[in-house]
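Note that one protein chain of the assembly has been removed; the remaining protein chains are unaltered in position.
Chain lettering (A, B and C) follows the sequence in which the chains are written, and residue indices restart at 1 in each chain.
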Amino acid sequence: MNMSNATNRTDADESGPEQPEARVGLRYTLSQVKRDPTALAGLAVIAFMTLVAFIAFVDGVLFDFLSDFTFFANLGIEQYLLANTFWVNPVVDGTGQILRPPVYMTNQLYPDQPGTWAHPLGTDHRGRDVLIRLFYGTRIAITVGIVATGIAMVLGMLVGAVAGYYGGWIDDALMRGSETLYAIPFLILVIAFMTAFGRNLTFAMIGVGIATIPTFARLIRSRVLSVREEDYIEAARAAGVRDRDIILRHVIPNSFAPILVQATLQVGVNILIIAGLSFLGYGAQPPTPSWGQMLSNSRQYMLPNPWFSIWPGIAILITVVGFNLIGDGLRDALDPRINN
Amino acid sequence: MPDENKTFHSQLNRRRVLQGIGGAGIAGLAGCAGGSGDETEGTGTSSGGDSSGGDSTESESTEGGQSSGGKLRIALVKSPLEFDPLVLNDVPSSQVVDRVVEGLYTYDENTGIVPLLAEGSPTVENDGKRFTVTIKEGATFSNGDPVTAEDVKYSYEAPVAENTENASELNMIDTVEAVDERTVQFNLKYPYAPFKTTLTWYVVPKSVREEDKEAFNTGNSLVGSGPFTFEEWQEGNFARLAANPDYWGDPKPNLDEIEFVPVEEATTRVTTLKNGENDIIEEIPPKQYPTVRSIQDASIEEVPGIGYFYAAFNCNEGPTTDPKVREAIDYAFDMDQAVSSYVEPTGVRQYSPYPLSIAESWGFPLDEWKQIPHGKDVDQTKALLEEAGVPDDYTFKVIVPPDDKREQIGITISNGIKEAGWDATVQRLDWGAFLDKYVSGDESEYNIYTLGWSGTPDPDAFTYYLFGRDENTLGVTNGTFYGNNSEAGKQVSEKFIEARRTPEREERKALYEEATTTLLEDRVHLPAYNLKNSFGVKDYVEDFRSHPVSSFSITSDYNNVSVGNK
Amino acid sequence: MGRLRYTISRLLQSIPVIVGVITITFLLTDAIPGDPVQIMLGPSPSAQQAEAIRAKFGLDQPLHVRYFNYLFDVVRLDLGTSLYYGVPVTQKIAERLPVTLYLLLSSFTFALLTAVPLGIISAKRRNKPTDHISRVVALFGVSTPSFWIGLMLIIVFSFWLDIFPATNLILPWESPANVDGAANQLGVIAKSIHHLILPTITLGTLQMAAFTRIERSSMLEVLGEEYVKLARAYGVSETKIVRKHAFRNAQLPLITLVGLQLTGALGGAVLTETVFSINGMGRLIITAIQNQDFQLVMGTTLVFGLVFVIGVILTDLSYAYVDPRVSFDGSE
Partner (left out) sequence: MSEPILKVENLKTQFFTEEGTVRAVDGISFEVNEGELVGLVGESGAGKSVATSSIMRLVEDPGEIVGGTVTYKGKKIVDFEEGPDGELRRSPEMLSNEEMRKQIRGREIAIIFQDPMEALNPVFKVGAQLREFIEINRDVSSKRAKEIAVDMLREVGIPEPEKRYESYPHQFSGGMRQRVIIAMALACEPDLIIADEPTTALDVTVEGQILDLVEDLQQKYNTSFVWVTHDLGVVAEICDRVNVMYLGEIIEQADVDDLFHATRHPYTEALLNSIPRPDQSVDELNPIKGVMPEAINPPSGCRFHTRCPEARTVCKEVHPTYQDVSDPDESSHFVSCVKYEDVGYDDAESLDTEATDAFSGGLVEARGDGQ
């Protein structure tokens, strides 16, 4: 084995999924996942989060059109206005103390301050209901995580396929390029990108997407390289099928399962990255509730009321755990050696 | 007037200061002007053990419980960057250098100006264009050299000659003459009313600085006449001062050593106060007050600073050029409530561009000004905006700097506008982008912005830069362009400029009152709040004082900090 | 053979990557809106002041001229002068880099020292309670935002329990005179470690979890290998199998991952340094970006790129050290 090309080696050893046999299809993978309780738990978590995100989305839309009918209002949570994060009046209660610990827990610094059932997780420094902000944050986290992954996946597949397909200097150039992206810590890359083009969620998603292209590019490229050598591809080529079609019809479909695994795990990673970005002030613009930004805001209140720091952290944790469980389940299904 | 020049530049307009304020929501920087020494002429007796044994460079006193001397650790928000007082231009640097270098005059406990290196008050002649100051006998730099008129002349001329970032603070001076060893004469280009504040500018030994300016700036050869001497500095880690054993003045410092460490994150600062990593922490954000209060062995020392935070309108382009629209937006929210929610107890509501101490000492009609802002009345907002013909689909753009409090004010305004049925966005910008945009006068960039300003305790420091309409201010520090579309605005600006060159205080006062009332009624600015210089202080630290202008005081004629038993 | 030659040739091969890093950063920083001169001088610089600064930093030149000038300067190891700090970029980096490397080294050491045993135990006791616990720990570790861990650690260990300090990372080679309560160098080192613990856990948890996961799966895989079965069939004890026969092979994927995690960890260092007020490269670059200190942004990114490249080469070298199948001259 020749090491002169580190990229080649890391391709194969990438922490991503093992290359499965070509016949291990998506359907098979999914059927395996169905048997895996942890993966199912992951699916359940994400399904729940998605539901929450969807309700928050519908709720937001409804609010815009039918101000007095919303899910959360119907849930009986008082002062709905406090909850709607896009449209809020700060309300400070009589004591000026708007920070409240949750109902069932006492805060050691302010043991006398009960929470309310109306605001189970308390209200924040603007008097907004933390629970509902968390719900709205779900929508952003999941959307952003998935969109950023989608961008990276599509561009990465394109770059990887072109690199593997044309080979030669194009391959070299693209792979050096992707190595370059890898050489700049992506948090820095994305921050520079956002500073240059715009400090909002859209550019955060695009930035993270671009910064993580190499992950997918390498995966696809190594697939292209290995599949190119397979007999049936040679046969297809001999029969005059164009390389382009071979890649589109054989290579990419055959690589879909490992890409799905990578993508699932990447969604989790992206949620973490975006939370980190928001924490540094590079994320959703203020009134929009994102978990990272809630965490960032909460730092000021961390000592008087650590719960504000704890809840968004837990929300991130649970969601990312969900994606990781699914990803692990998919990976295990693809690589029966490890867990079957 | 073409040769009108800038005077004391407030610090808030400076990049680094703005950063400091932005980065961590720092409040207490207002008024830590570079030019403020804070030791006053020693009249009282030394209030405690002096540091006669005090050449304490190797002191390791923190572990023990010495009752006199000792080492003080102060957590600042940011690290100092440079130490040449003629060059430095950021708050943390001046907070350190203020202990080492003194000026001819300084502030008393409040905003009054008292002699320090100078003997008595300056003589004013020639229609307020000539100031003569005598240097106190026996005043020496820490290297033993006496403070001479030549040093003073040099200290006032070098920043302009070298075109340092501080040049604008001194370029109303035409010439400085060293009449004799101890007498200095300042000749101004025009009568400059607040010149007394300029006389608080640092005095450095010419020979030492001239020898190696670089070393002077990095602190290696920094010499001043103050109670402490510069020891060592590591950017981002610490800056350490030691007591000046040969301090010429009184009282001699009680402390052996002061160490300044930067801790940007407020929560972390509070934590270090609680667990004793630091003895004093600067800048307590509003929501940390209860926490600091809950720390058994610490308390809060605070005083309102010399600052002014406000929301301002773009009077150059867009709907906000119309006073009706501005009034409508005033109706859209309640500034009192916003300030009480997001600023108190770290700051106080302010109803004019002048911090309370200035307004009070000048006797401005605060009660009248207080009546000007409207309470929240969204119906009025709707009515006024419709009357002004603002299209239904218009989106107001609010830009805010990266600072939580000002951002909250911005959000409150935008929520009010939304409530009235128009759209509004809030954009939190980095300082770079913000500074670029808020003075562009471009409707597509902003309709409203929130910002802060601080300066010397003179009304001029707040009026000239924020409302002036000359080439030094319009579109430079004045982002409202008030007067571009209104005669009243032009007059306001003229009055403010006239006021700064009027030596007569009563005349000045009248000018300020008239112009200020006009601009408040015209709602060019919606004054918001002023911040306090707040410090969390361990109980074993005795006699520590916060100061409105120079943020805090360690050794002066009214206080002398010491560290008791830990 | 040729370990040195290999290293040199790998370094040369990395030049395009470094140039790429410079190019990307250059284009990005150039696209950042706002005028650095204005930020530096405040909003009211005189025209000639601004001109002077512009000329001094070459900002009056067109983009491509500045780009090539910068490249030439880099070749001459001149990274320019920081607009913000007013000192050479190299000096600033020399101050900050050791701090970040110290933090990285410590967190990777922590991660490896916990992950390797944890992963191995997990693999050996597969599907036993120990395995489940370690897998859950690892799963949570890769799913938790590092800065959040940092915040929680500060609340609990600094504020409530007051066991560990929340700030002020001290380098172990700092002079005792500069460290409170340290009588001698040993005291400084002790203090240094005391201050290092929370940041290390903060930055290291993610790595630890990722390493544990890969260690477990690679150990499982290796334990299923024929040569392990063979050793077992020849009466080699289980302990020896794990420690000797399986161990080296199982570290191969881990070594690769360590290299790949390096940039991720550099990114994480930005967050950790922010949470703990540590003056390292991460905060330096954030300060640089926020103040549009182009020279400093370029310089720090370049150094990040170099750290990555060197990290990858070190990874390759250690891989080759562990795996004899890898040779430097390309022959089998």
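Definition applied: a residue touches a chain if its C-beta (ideal position, glycine included) is under 8 Å from a C-beta of that chain, and two chains touch if they have at least 3 such contacts.
Note that the coordinates shown come from a computational prediction; the quantities given were computed from them, not determined experimentally.
Student: Shown chains touched by the missing chain?
Tutor: If we consider the entire complex, the absent chain touches C.
Student: Quick one: which of C:Thr81, C:Ser143 or C:Asn249 touches the chain that's been left out?
Tutor: Counting the whole complex, the residue in contact with the absent chain is C:Asn249.
Student: Of the residues in subunit C, which ones touch the absent chain?
Tutor: Residues in contact with the chain left out: 126, 224-227, 229-237, 245, 248-249, 322-325, 332.
Everything that follows uses one rule, which is that only the chains that are shown with their structure count from here on.
Student: Give me the chains shared as neighbours by subunit A and subunit B.
Tutor: The common neighbours are C.
Student: Which chain pair shows the largest tally of C-beta contacts?
Tutor: A-C
Student: Of all the other chains, whose mean CA position lies farthest from subunit C?
Tutor: Farthest chain from subunit C, going by C-alpha centroids: B.
Student: Averaged over CA atoms, how far is the centre of subunit A from the centre of subunit B? Could you give it in whole Å?
Tutor: 44
Student: Report the inter-centroid distance (CA atoms only) between subunit B and subunit C in whole Å.
Tutor: 39
Student: Could you list the positions in subunit B whose residues touch two or more of the other chains?
Tutor: As it turns out, subunit B has residues touching two or more other chains at 265, 267, 270-271, 430.
Student: Spell out, as numbers or ranges, the residues of subunit A touching 2 or more other chains.
Tutor: In subunit A, the residues touching two or more other chains are 195, 299, 302-303.
Student: Inside the complex, what are the residues of subunit B that reach subunit A?
Tutor: The contact residues of subunit B facing subunit A are 25, 265-267, 270-271, 285-288, 290-291, 294, 337-338, 340-342, 402, 404, 407-408, 411-412, 414-415, 418-419, 425-430.
Student: Give the list of subunit B residues in touch with subunit C in this complex.
Tutor: Touching subunit C: residues 6, 9, 13-15, 19, 58, 60, 62-63, 71, 73, 79, 81-82, 89, 163, 165, 168, 232, 234-238, 240, 261-265, 267-268, 270-272, 274-275, 277, 430-433, 435-436, 439, 472-473, 476-477 of subunit B.
Student: Per the contact definition, I'd like the list of subunit A residues that touch subunit C in the complex.
Tutor: Listed in rising order, the residues are 1-4, 6, 9-10, 13-15, 176-177, 179-189, 191-193, 195-197, 268, 272-273, 275-276, 279-280, 292, 295, 299, 302-303, 306, 309-310, 313, 316-317, 320-321, 324-325, 328, 337-338.
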